[in-house]
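Removed: one protein chain of the complex. Kept in place: all other protein chains.
== chain A ==
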Amino acid sequence: MLQVKNLHASINDKEILKGINLEIKAGEVHAIMGPNGSGKSTLSAVIAGKEEYEVTEGSVLLNNEDLEDFAPEERAHKGIFLSFQYPIEIPGVTVTNFIKTAINSTRKAKGLEDLPAKEMLKLIREKADLLEIDRKFLSRSLNEGFSGGEKKRNEIFQMAMLEPKLAILDETDSGLDIDALKVVANGVNKLKSKDNAVLVITHYQRLLDYIVPDFVHVLHNGKIVKSGGKELALELEEKGYDWLK
């Protein structure tokens, strides 16, 4: 599904990613772990198409299509979803209106009519229930004044609504207490299928107890320095990252 080939990317002429190779197949869960500053968030932002980053070499392919020339929204239409480490607050736009706009923009890009209001409402309720989101929450301004847990739950709610092919969860566990973590992980697990894939980016092994990866990669200084199965996460938790440097 996703192929990252020898990816080099820089921001303000500073190279952050220095040749990343990664292949994720449908139905798989991959985890990328690594110390602060290793390039984890950069990798997720580059896959999602953030314009500040310049891809200097290599490529990112989704279902064999090079994503280079596609804007972030076009990548979203093709099925990439990035859950933000720090979701942005947008005062004045409710959660419901935001997700309606997102869904209908995606449908429009696919040549479909707007989803009828009734169906939209049904879908919103169904997915909100999945993530144990209070209905009142849906009429609040997007992320404004949300707790860390509410923001992350809202990210996964949007993911549930948009049903991406590849979901990238960037530090989704940060700022979550254990109960919220379970709700979020449970939501992700319910959305998993043989047709989609998940890339979990995390600093700690904790989240991986709940979203169990098929592969774990260690990112250090812009490169993947080690890959393995889920047991690698445990090893990292025990030994830290120093032994890999």
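FYI, contacts are C-beta pairs under 8 Å (C-beta built on N, C-alpha and C of every residue); 3 or more make two chains touch, one makes a residue touch a chain; residues count from 1.
We take it that contacts and distances are computed from a predicted model.
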Protein name (UniProt record) of the chain left out of view, among "Fumarate reductase/succinate dehydrogenase flavoprotein subunit", "Iron-regulated ABC transporter permease protein SufD", "Acyl carrier protein" or "Pyrroloquinoline quinone biosynthesis protein D": "Iron-regulated ABC transporter permease protein SufD"
Contact residue for the chain not shown (choose from A:Leu2, A:Leu43 or A:Leu82): A:Leu82
Hidden partner chain, touching residue among A:Val60, A:Leu162, A:Val188 or A:Ile201: A:Leu162
Contact with the hidden chain (one of A:Ala26, A:Val55, A:Ala102 or A:Leu123): A:Ala102
Interface with the undisplayed chain - residues on chain A: 48-52, 71-73, 75-77, 80-82, 84, 87-88, 90-93, 97-106, 109, 114, 141, 158, 162
